[in-house]
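Heads up, one of the protein chains got dropped from this complex, but the rest are sitting where they should.
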Amino acid sequence: MKRKIGFVYECLLAGLIIFSLSAELPEREDYVLGWFIWGLFAVDYVIRLMLSKNKWGFVKNHPIELLALIPVDQLFRTLRLIRLIRLVRLILVVKRNNSLLDLLIEKYRFDKLFITVIALLFLTAIPMAWIEPSFDSYGDALWWTVVTTTTVGYGDLYPETTVGRLIASVLMFVGIGLIGVVTGTVASLFSNKKTDLPDQLKYVRDK
Amino acid sequence: MKRKIGFVYECLLAGLIIFSLSAELPEREDYVLGWFIWGLFAVDYVIRLMLSKNKWGFVKNHPIELLALIPVDQLFRTLRLIRLIRLVRLILVVKRNNSLLDLLIEKYRFDKLFITVIALLFLTAIPMAWIEPSFDSYGDALWWTVVTTTTVGYGDLYPETTVGRLIASVLMFVGIGLIGVVTGTVASLFSNKKTDLPDQLKYVRDK
Amino acid sequence: MKRKIGFVYECLLAGLIIFSLSAELPEREDYVLGWFIWGLFAVDYVIRLMLSKNKWGFVKNHPIELLALIPVDQLFRTLRLIRLIRLVRLILVVKRNNSLLDLLIEKYRFDKLFITVIALLFLTAIPMAWIEPSFDSYGDALWWTVVTTTTVGYGDLYPETTVGRLIASVLMFVGIGLIGVVTGTVASLFSNKKTDLPDQLKYVRDK
Partner (left out) sequence: MKRKIGFVYECLLAGLIIFSLSAELPEREDYVLGWFIWGLFAVDYVIRLMLSKNKWGFVKNHPIELLALIPVDQLFRTLRLIRLIRLVRLILVVKRNNSLLDLLIEKYRFDKLFITVIALLFLTAIPMAWIEPSFDSYGDALWWTVVTTTTVGYGDLYPETTVGRLIASVLMFVGIGLIGVVTGTVASLFSNKKTDLPDQLKYVRDK
């Protein structure tokens, strides 16, 4: 099962690389996206630094990551290839946090939930983009599935066809189920002995 | 109590058959609906195939279901009677998953909740369609009850009359209760011993 | 504390009587409201009938309630005084279910939560109706507080002033807390022994 999730990740990351290199984002959005990915990377680096026992050893053992912290892409943001730096960062963050993810998967069987929700978001967007007249693109439909599954429901986009509403209803109840699973997991984390958590973090820390 | 739920199912399925054979859906929606039901059926088939110990035996023992996997209705989609194939599939899926549903009902007393929520969605839609000037049809009102109970609330439809708002308030608190029950069940599943789940799945697998 | 809740109820019921006798509802809404209250009363009667051990004894011991089941107000709905019948029914339902409510209050300390949420809904509506230009009446503001606290958020009404948004933010986090308390209570109900529930229902049944 771990391999399958690994595969899903590879696909998502490959998709991100293609999207990142081909997308024609407006300058401001591109700039924000760059800092956003840099922020994710920096937070990941700082958290791992704080969790490690030998802080100086951690800095010495991860020289490339320290280098990657320099926001070089913000300086030359017209260069398209510079975007690859962002992706390398993003991949590093995701790879690192796999250890936390593996923990969630092993202990709480999040694997099927995770794949199901991701798949539902991306798959249901396909027919919705096709049958709904107000959904102009696949990106629109994907945005709508996220807004619906999280039960936020801005109302900027909503289905108007009968079949679209049927699919939307399924997504909404999936959303309630999602909240239930997240809440249930957190609740069982809280009700368990508190001393377990640091032990579990050790597992993350060692990587 | 089981018989009553069985009866509710029969009614829902009968309603679906009548709706499916009489509805004049636009071509695209009809096409998506066909693949949607086929997808439900295929997922159901694959899950049961994976849960069964003797995979080849499973395929041999369910020849009609294998036949029903051929997306024949997508090929001749102008024929109205071909829609019956979809319904046979849908009924098979629902009947099979009754075993999972029975489990939920027996262990977690979901029966009353299930009937109550379904009844509330369909019943409250009746007066709303009648008194709300912006709710054009019963379908509109039913869509609104789903959007409200799941607390998504797009805002494409909302009550404007005093009594409509009163009924809506009741539905919203039912929605919060629904989230609570789903979450509570999931939380108790997580806090119970993990080894129980496969045992419970055996119950589903045997059917 | 029980007395205080009793007092809150008396006030709410008195408010309902005054509202019911003075409100000039359109005919359709009035009609739906009549059936809505009748439905609440009928559901309450049937549930108690089913919970009682001696069914025939229950029917004989509650002759007035059986009489009140006749939908007399639906037949002569132009008469204003006939609305009092609805109120008598509503009061009977609320009084009966006090026994269930007392259970919730004693076991789960819902009393403070209950009063707090009711008070917040009614009190925050006052300044909102006053400072928000798009909130035309107190009824509008009250509708908005319900829509916000349940996190539905249709978007038909939303605050535009700075202070209004500040108050709204408080209400939203109260809403999340409300979901948390409802969910937490249900979760603890599920995680406790299942055999307790019928015992608790006995308490309700005896009344």
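For the reader, a short list of remarks on this structure follows.
Chains here go by letter, A, B and C, matching the order in which they are written, and residues are numbered from 1 within each.
Criterion: a contact is a pair of C-beta atoms (placed from the backbone, for glycine too) under 8 Å apart; a residue touches a chain by one contact, two chains touch by 3 or more.
A quick note: this is a predicted structure, and the numbers were derived from the prediction, not measured.
Considering the entire complex, the omitted chain makes contact with A, B, C. Considering C:A42, C:L69, C:I115 or C:M172, the position touching the chain not shown turns out to be C:M172 (whole complex). Residues of subunit B in touch with the missing chain: 151, 153-155, 183-184, 187. Listed here are the subunit C residues that touch the chain not shown: 108-109, 127, 130-131, 148, 151-155, 158, 161-167, 169, 172-173, 175-177, 179-181, 183-185, 187-188, 191. Touch with the hidden chain on the side of subunit A covers residues 23, 25-26, 28-30, 32-33, 35-36, 139, 143, 146-147, 150-156, 178-179, 182-183, 185-191, 194.
Methods note: only the chains that are shown with their structure count from here on.
Between subunit A and subunit C, the least number of touch steps comes to 1. Superposing the C-alpha atoms of subunit A onto those of subunit B requires a rotation of 90 degrees, given to the nearest 5.
Homomeric contact subunit B/subunit C is classed as different-residue, with under half of its interface positions used by both copies.
Between subunit A and subunit C, the centres computed from C-alpha atoms are 41 Å apart. Centroid to centroid, with C-alpha atoms defining each point, subunit B and subunit C lie 29 Å apart.
In subunit A, 151, 153-155, 183-184, 187 are the positions where the chain touches two or more neighbouring chains simultaneously.
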